[in-house]
Each structure stands twice: as C-alpha cells, then as structure tokens.
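Here's a structure for you.
The complex appears here without one of its protein chains, the remainder shown in place.
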Amino acid sequence: MTHPRAKIAFFDFAGCEGCQLTVLDTLQTHPELLQAVEILEFRESMSEREDGYEIAFIEGSCVWPMDEERLRKIRAQAKIVVALGACAHIAGVNSIRRSMSPEKAAEIVYGREVQNYVTKSARPIDAIIPVDAVLPGCPIDRHEFLRAVSMLLQGTLPQIPSDPVCVECRLDENRCLLLRGQACMGPITRGGCGAICPAFGVGCEGCRGMLADMNFEGLREQFLANGLSLADFERRISMFLSEQTPTLQVRA
Amino acid sequence: MSAVPSLGLTNSSVYMPQLLEIVDVRVMSAQEKLFTIELPFSTSLMHKPGQFLEVSIFGLGEAPISISSSPSRSVHAFELCVRCAGMLTRAVHQCEPGDRIGIRGPFGRGFPIERFKGKDILFAPGGLGLAPLRSLIWEVLDDRNNFGQVTILYGARNPSELLFRDELDEWAVRDDVELYVTVDNPDADWSGNVGVITTLFSNLRVSPRNTVAVTCGPPVMYRFVLMELLGKGIPEGNIWLSLERRMKCGVGKCGHCQIDHIYTCQEGPAFSYAEIRHLEEALR
Partner (left out) sequence: MLLKILSKSDLPDAVERLGQRYRIIAPMLHEGQTVFKELLPGDAPDMEYRTTPLPPKKALLPPREELIQLQSTNGESRLEPVLDVQPAVLLGVHTCDLHAIGLLDKVFTEGVPDQHYINRRRLTKIISLECLEPCSEHSFCKSMGTLAVPESFDLHLTDLGSDYAVEIGSKAGLNLLWKFFTIRDAGDDDYARLNKAMSEKWSRFNYRLDIDATELPGLMSLNYADELWEELGQQCLSCGACNLVCPTCFCFDVQDEIDVDLRSGVRTRVWDSCQLARFALVAGGHNFRIRRGDRLRHRFMRKGKYIQEMYDRPGCVGCGRCAQACPVDIKPLDVFNRLAAGHVNQSEMKKEAIV
C-alpha cells in the first residue's frame, strides 16, 4: 500500500539547532524517510519553502514577543504541532535563567553591553500555543523521531514513554551512578533516550523532562545521603528542569 | 528437563492475532462505536457473556475489549463496543467496513449463566458498563423462559451517552423486561428519570434470595451500587460484577491485571462480590 507523503515543515526558535541537526542526520541514515514525508520548509537544510504543511515540528523556546506571533501563525496552518526537543518542550537549557531575574541574567551574559540587549524569560512553546505531541530530549532521540513519523503516518499522535531513565539503564546493565554516589536525575526523568548519558558514565541531566508521577523529595534525600549537597541537586535541576520545578520545591 | 512438559517445538504463538474483517460500524455516542466483526468460515466465537478479546492494530498495540454481542447472536460475526479512550482505540474508531483488525481470544471467565437459571435477574450497568452486560442481557432474553423477572437499571451521565438506544426502546416495550433509565445531567428533551443510578433502587422490589444482580460500570459506581444491592438483602454470592483492568496478555502472564493475588484475565473479569470483597485492591 502506498500512503500519500505527509507534508511536514521544521521551524526553529531559541535553541542550538542540535535537534534539527539530528533530524538532518536521520534523513541520511534513514533515506526511506524522504519517501514517507515531503519537507516543505526546513531552514537548516534548504532555502526553498512552500506553504501547505500539515505537520509542524518546532524546535527552540519562545523568547521574543515576535516569537509568539510566529508561533500562532504556524499553529493556524498546521494540523499537528510537535514540540521538537527540550527547548520547545520545557524551555531547555534556556530555562537556566529562570533561577534569577532577567536583568541579572542579562548582566552576567552581556556585561557592559547589557543596555543593548532585551532579555526575556525563555518559555516552552506550549505556553503560547497548544501542542499536540512532544519529542523530548537534548537533542531528540533519532529512533524516537522515526517512531514519531511512523505514528503520524499511521494517523496517530506520537506517544512517548512515561518510565524513568532507570528502566533502560537496568535493562542494558549500565552501572548505576547513584549507587556510586554520583549525581543522576534518572529516577525522576522521562526515559526513552536509551539511557545514553549513564551508559557512558555521565549522570542524567534530566533533558527529557520530569515525569508526572515521580519522587522528587526522595531523590533529593538520596543526593544528600550520597554526600552530595543541596547545591548539587539545584545545579542539576537548573540545567533543564527549572521550568517544571517551583523553586520552593527544591529547597523544601 | 523435568520442569518443562514435553511440548514439541512449535511455530504458533498465543500472542498471534487473527486478522478479521470489520463488516459494520455504528456510531453509539460521541465516544463509542459498535463494530461488527466477521468470523471466518461461518464459525462461532464460542464465548461466554463477560469474556473479552484482545483487539490490536499492528503498530499501535493491543487492548482488552469486552464482547458486546451475546453468544446466542454471535454466529458468523460478533460485536465490540469501543470507547475512544487512547491511542489504539482512537485508531480503531477510524476503521471502516472492509478494514481488518487483529483479534485474540476470547479470554477470561465470563458470567456463570447456568447458575442464574430460574432466578430473577437484575442488571445494573452504568455508562459503558452496558457494553459487556448487553451480551448477558441478550443471552438471557433469548432464553427467556429459563429466567424469572428481568429488570434493567441503566444510568448514564447524560442522554447523549446512553448506548444501544434502539435496544433500550425495544426492552422498554417488552412485557417481560422492566427497564428503568436515568441520567445525571438531563438535556431539554429528556423526560425520564434524573439522578445517579442508585436513585433507581428506591422503589425497586426484589425477592432477595431468588435474585441475581449483575453490575458493571466505572470504578466509582461500584461502592454505591453494591450498597443498594446488599441493602436489598441480595446475598454476596449472587451479586456479580465485571472488573476493568489492564489485561495486556490475556493469558495470565504479563501481570498488569493483577488484583492482589488474582489475575483478572484468568479468574475474572466476571466476579461475584463474595469472591472479591476481601480483596483490598478490587474496588478502588
């Protein structure tokens, strides 16, 4: 059976473009993707653009007032909006500045030039427009992207796992970093990444976002029991998870 | 290898679905559709009311769905009433006549209808709970002389969520069935009872020792309906329920449907209240 190719487009906002690069790379490792979809706009890889897309993949977080308008325009055109990667999903690394005032953040980054810049807080795109599906991660997981496209072609919204990173760590017999006294956000972070950081001995940073049902306080207690400090825990939170963490909760 | 019985190597699998053709789709409500699925070679499903099937669309997974048609009416084809509740059922709702769908089963223990014979039968379904009970209702009505009084109390949230309306009309005019329907939130056209299902019990007369009650509905409903049924003096062993759980494999292995020590897909989903009343996890 032949399906009509899905008309898709990629858009970017504040972010490092790493998720788009992952898509670009996936197009090369899985050329069959190009039989399945028709790409109408993808600034990262092509200069042509065409209207009439049905599925919009949006990378990056919303920072400027003009971003809001552009997001609304995309939403008006697309039948399905997919947040692509941590910045679009949970404001990503950009959300690091949430731990301080925008003025303070601007001062740290721009120093004496600060008066030449306007800095706003970074927001996930669902703070502006309704989002139908999310591909989390920094960057996104290639296989999850392929699965998502397959599901979209089957007429279904992509689903992402709701199990912690620990599940994949255990199935792959990775050595648990928490057990070795190191910082790891695995137990409260959404898996589906193949536990790629712990597999290489690096503690999970939480880039795929916090699970709805998890034991935040329990993990914080375990950090302390492992001889890590509250500051260590806050540092891990501030990297990707501040959007999902009310500050009070960290301190408790 | 003493522990493994001498079953030879095999090329079949208990997880292998049969692809069967959908021959009819009826819209039941905004959320529910009734699918008629054809059996190959004019076979019969050989099921018991209360049993379920594993329904799948390859690529989107598998889910347990109770069989809506009665064995008496499931020759050559059977019916499934499917609520659009998740990824799989949403895709099932997009199916049209001619599409094929994966089916395994029937699984589980249905209602022991032989033990109900000669008794008055009181059905108390709520919402989608009518879907599995409809199988039992028709099995009883198609063998009407073998049962005493038949009473159906049916509650739904609002009139548009009432399922099988043609059949409700049919039961309403039958002399040998007493049907009472209620809705929580009436609309302007509604002239029937208003209130939750338990409001239908107040004027109900039953001969408790000779009555079998069968209920199925959302988890929150059971506690209240059970209170009414027990209040009428119906013995715990004569009150039957169908419990919803995530019966992923259907064959007593995967563990998802466990209620305390009981595998719902093996010992249920039809249970008497006497069987489950001591199980902490059964009614929550």
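Read from first to last, the chains carry the letters A and B; within each, the first residue is number 1.
Criterion: a contact is a pair of C-beta atoms (placed from the backbone, for glycine too) under 8 Å apart; a residue touches a chain by one contact, two chains touch by 3 or more.
This is a predicted model, so every value here is computed, not measured.
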Of A:I80, A:I96, A:V167 or A:I196, the residue that touches the missing chain is A:V167
Just to verify: which one of B:E32, B:E62 or B:E79 makes contact with the chain not shown? B:E62
Sole touch to the unshown chain from A:I80, A:L153 or A:I196: residue A:L153
The listed residue (B:P40, B:P97 or B:P219) that touches the chain absent from the view is B:P219
List the chain A residues touching the unshown chain? 1, 3, 30, 32-33, 35-36, 146-147, 149-150, 153-154, 162-164, 166-167, 170-171, 173, 175-176, 178-179, 186-188, 211-215, 217-219, 221-222, 225
Interface residues of chain B toward the undisplayed chain are 1-5, 7, 9-17, 19, 56, 58-63, 83, 85-86, 88-89, 102, 218-219, 244-246, 248-249, 251-256, 258-261, 266, 280-281, 284
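The criterion applied here is as follows: only the chains that are shown with their structure count from here on.
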Per the C-alpha means, the centres of chain A and chain B lie apart by a whole-Å value of 42
Once bound in the complex, which stretches of chain B touch chain A? 59-60, 87, 90-91, 94
Can you check the complex and tell me which residues of chain A touch chain B? 150-151, 154-157, 159
